[in-house]
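With one protein chain removed, the remaining protein chains of the complex are shown where they sit.
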Amino acid sequence: MAEETQFILNSFAFLFWGVLVMWMCAGFTMLEAGSVKTKNASVVCLKNIGLYAIAGIAFYLVGYSIMHVGVEAGGWFGSFRFGISATSAEQALAQGDAARAAAVVRTGHASMSHWFFQMVFVASTASIVSGTLAERVRLQAFFVFVAVLTAVIYPLVGAWTWGGGWLGELGFRDYAGATVVHSTGGWAALAGVLVVGARRGKFGVDGSVLATPPSNVPAVTLGVFIIWLGFLGFNAGSRLSLSGAADAVAVSLVVINTNLASATGVLAALALSRYVLGRVDLRAGLNGAISGLVSIAAGPELVVPMWACLIGAVGGAICTFGMRLLERLRIDDEVGAIPAHLGGGVWGSLAVCIAAGGHPGVQTAGIGAVAIFVFSTSLGVWWLIDKVMGTRISAHVEALGQDATELGIESFPEFILAPEPELPTDAAAPLRKGH
Amino acid sequence: MAEETQFILNSFAFLFWGVLVMWMCAGFTMLEAGSVKTKNASVVCLKNIGLYAIAGIAFYLVGYSIMHVGVEAGGWFGSFRFGISATSAEQALAQGDAARAAAVVRTGHASMSHWFFQMVFVASTASIVSGTLAERVRLQAFFVFVAVLTAVIYPLVGAWTWGGGWLGELGFRDYAGATVVHSTGGWAALAGVLVVGARRGKFGVDGSVLATPPSNVPAVTLGVFIIWLGFLGFNAGSRLSLSGAADAVAVSLVVINTNLASATGVLAALALSRYVLGRVDLRAGLNGAISGLVSIAAGPELVVPMWACLIGAVGGAICTFGMRLLERLRIDDEVGAIPAHLGGGVWGSLAVCIAAGGHPGVQTAGIGAVAIFVFSTSLGVWWLIDKVMGTRISAHVEALGQDATELGIESFPEFILAPEPELPTDAAAPLRKGH
Partner (left out) sequence: MAEETQFILNSFAFLFWGVLVMWMCAGFTMLEAGSVKTKNASVVCLKNIGLYAIAGIAFYLVGYSIMHVGVEAGGWFGSFRFGISATSAEQALAQGDAARAAAVVRTGHASMSHWFFQMVFVASTASIVSGTLAERVRLQAFFVFVAVLTAVIYPLVGAWTWGGGWLGELGFRDYAGATVVHSTGGWAALAGVLVVGARRGKFGVDGSVLATPPSNVPAVTLGVFIIWLGFLGFNAGSRLSLSGAADAVAVSLVVINTNLASATGVLAALALSRYVLGRVDLRAGLNGAISGLVSIAAGPELVVPMWACLIGAVGGAICTFGMRLLERLRIDDEVGAIPAHLGGGVWGSLAVCIAAGGHPGVQTAGIGAVAIFVFSTSLGVWWLIDKVMGTRISAHVEALGQDATELGIESFPEFILAPEPELPTDAAAPLRKGH
């Protein structure tokens, strides 16, 4: 087939799959806005539209260059060039200089289509952190962390792996970001929750755990459907190519494996929830879908779909156990993002060894390196933000809700809400640091 | 053009249009969750995420093989092979054996892309049943029925028609599933409603009908917009090809005819609702969109779009009359899925004779055969489930809501709801069997 056709198809594929991934940001928003108490839902909306904006700009200004521009083979980071733009040949071609077409076509795809696809990934990483820390992180502090995460931390992990750096050279396998995206987001969220602490009243001094059910279940469900849809693009687009029959075959396999892993994730989580959480738990089922999707992300090109069913089911199970485990550890993860994204991400990165030929040592090294780097860096950044501007809303703001106090609005001003039960007096003591 | 380009485009088209159809599941969820009483909305969410998971797995395990693998010309079913996977040539190619590319390319499209497109169709069929039976079917019973519907019943209908079986051989025309998908779903729903019965209090002993308006109109509307969007993929993807100029022309015609049929469906239903239902009825208008979409599904490749306008308008009208008729027959269809999908499906399968050259006898035979088969089988399956595990929630659960009793949650726990009006005493008697 013609090389120019290949160029168009590769570029278009990045844009198409990228649009689906961009749509995941709306999914995370609905999931989180429906999970929090109504009094915080507007701030959740603002956080999410803001994080998508910040991630796009930060990745434009520095992130992409660090991750993808001139990373030496086996290196640690790329360039710190400010801003990105189309190559000079592309610029000339776009402005009508047809003589440059051949030079452009040889590059395989439009450089900016690749940028778009990479950018929507970084936004997903930030969404994970947002979900975990909802209802007590300060808006400005969160935005500062997002800027650092998307400009520096994530791009460095990306440079090591997809950018051609040392982990990639070692042979670390991460097709669509089980480690690069989801574990990174999960570690950053975990670091954040250690600094910011649990919601007041979540964990009683007597060891009790306050149930904090979603305030808007249809919104949460819509969010999960959006994430499921977007994830098809997340994984399929990670083939990075649509210019040959092998690509078409592989991408089709990726789509069905992704869908099957999510489906078994739902069912496994639902079935287990009865025993682990004491009832058929809708939230466990929904999180199971996400964990299934994450679990298959490291190696979704499997030729035998039954493996995807198994990997997704285990992912759903891990997520359900993880939700329970976090409660035991008194770590307060609002939406269960850590079990779904970090639990699923670690499992998926290991599962590659079983189903898709990954090397156990290398996979473990990659998981460990990203864990150490992202967790420690994030902890430092959260700590610094905490010192400089504070990461935690005041008890007063937490009691009244962020919407009223930080934005001066209510999410549903016309609806009458039930008064919140008062917290027991001892729970009213600041629970900073969570445990 | 190069054969490999054709292969890529065909495969990609299945994936793209399939993603849109997958998105319809979210639409059906929003439509149904917004239609039911708030006290049942969470179970609706669980039902829908669950049905999508089950449908995917059931169709993977057996459904697809029954429908598409080795159906004899004029036969009744395909193979009962367990599980599906890429062809061996595809597997080799995906794993790097470029020598197999030619053999793969000759097959026209990646086999798993076709699977994905077919799978999202079967999920839509299950969604139809879900909508009709909301608010009184037991969750587990519904899931069992979905497994049978998507593993066996739908695949058999599919084998007769699209799989190359006897109805297809006869010349039965069903481009995108007016009969195969929508009538099948409608008949299965009708059988279910006869076994499960009406909601308590829906039909008074004095012949009165209790109004059951949607609890969340914006959610219903969002659902219909999603279904409208998804239906463009539903119909356009049913061309099954995007590898020539004729395909591009046909698919474009399909998209605009589909959109026009839906548009006239809305307006016809709205205009008629004033007379048939006594007011400009939003729900009739929204259902009119769906019925218009279904009506055109049997033959959307029309070269004269005015036909699509007419077919859609009649479809919208049928749906509005059908909503009234079902009430007269004391058949309780929560979301109006039977008028929209079965009414539109039968009409559309006949309209092919007027506008697109279908044979009246063959079309009638196909409509009738599917009606008899799906209705009787579904009735049997529902009856069996009823005997074994029960299909109907108890009066107690129905009064308190499925969310609180089956899941232990509320959809909107912070919002204060108006107390429900008490049912008259005679309506409190079990209305099992509906009439």
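Think of it as A and B in the order they're written, each chain with its own count starting at 1.
As a convention for this text, a contact is a pair of C-beta atoms (placed from the backbone, for glycine too) under 8 Å apart; a residue touches a chain by one contact, two chains touch by 3 or more.
Quantities reported herein were computed from a predicted structural model and do not represent experimental measurements.
Enquirer: Out of B:25, B:110, B:196 or B:232, which is the one that touches the chain we can't see?
Expert: Counting the whole complex, the residue in contact with the absent chain is B:232.
Enquirer: Would you mind spotting which of B:11, B:38 or B:113 touches the chain that isn't drawn?
Expert: B:38
Enquirer: Residue by residue, what part of chain A touches the chain that was omitted?
Expert: 2, 4-5, 7-8, 11-12, 14-16, 18-19, 22-23, 25-26, 29-30, 33-34, 41-42, 45-46, 48-50, 52-54, 56-57, 60, 83-86, 90-91, 93-96, 98, 101, 104-105, 109-113, 115-116, 119, 139, 216, 219, 403, 406-416
Enquirer: Using the touch rule from the top, list residues of chain B that touch the missing partner.
Expert: 1-2, 5, 9, 13, 16, 20, 37-38, 213-218, 220-222, 224-226, 228-229, 232-233, 236, 242-253, 255-256, 259-260, 262-264, 266-267, 270, 279-282, 285-286, 289, 301, 303-306, 309, 412, 415-418
We adopt the following convention: only the chains that are shown with their structure count from here on.
Enquirer: Using mean CA coordinates as chain centres, what's the gap between chain A and chain B in Å?
Expert: About 32 Å separates the centre of chain A from that of chain B.
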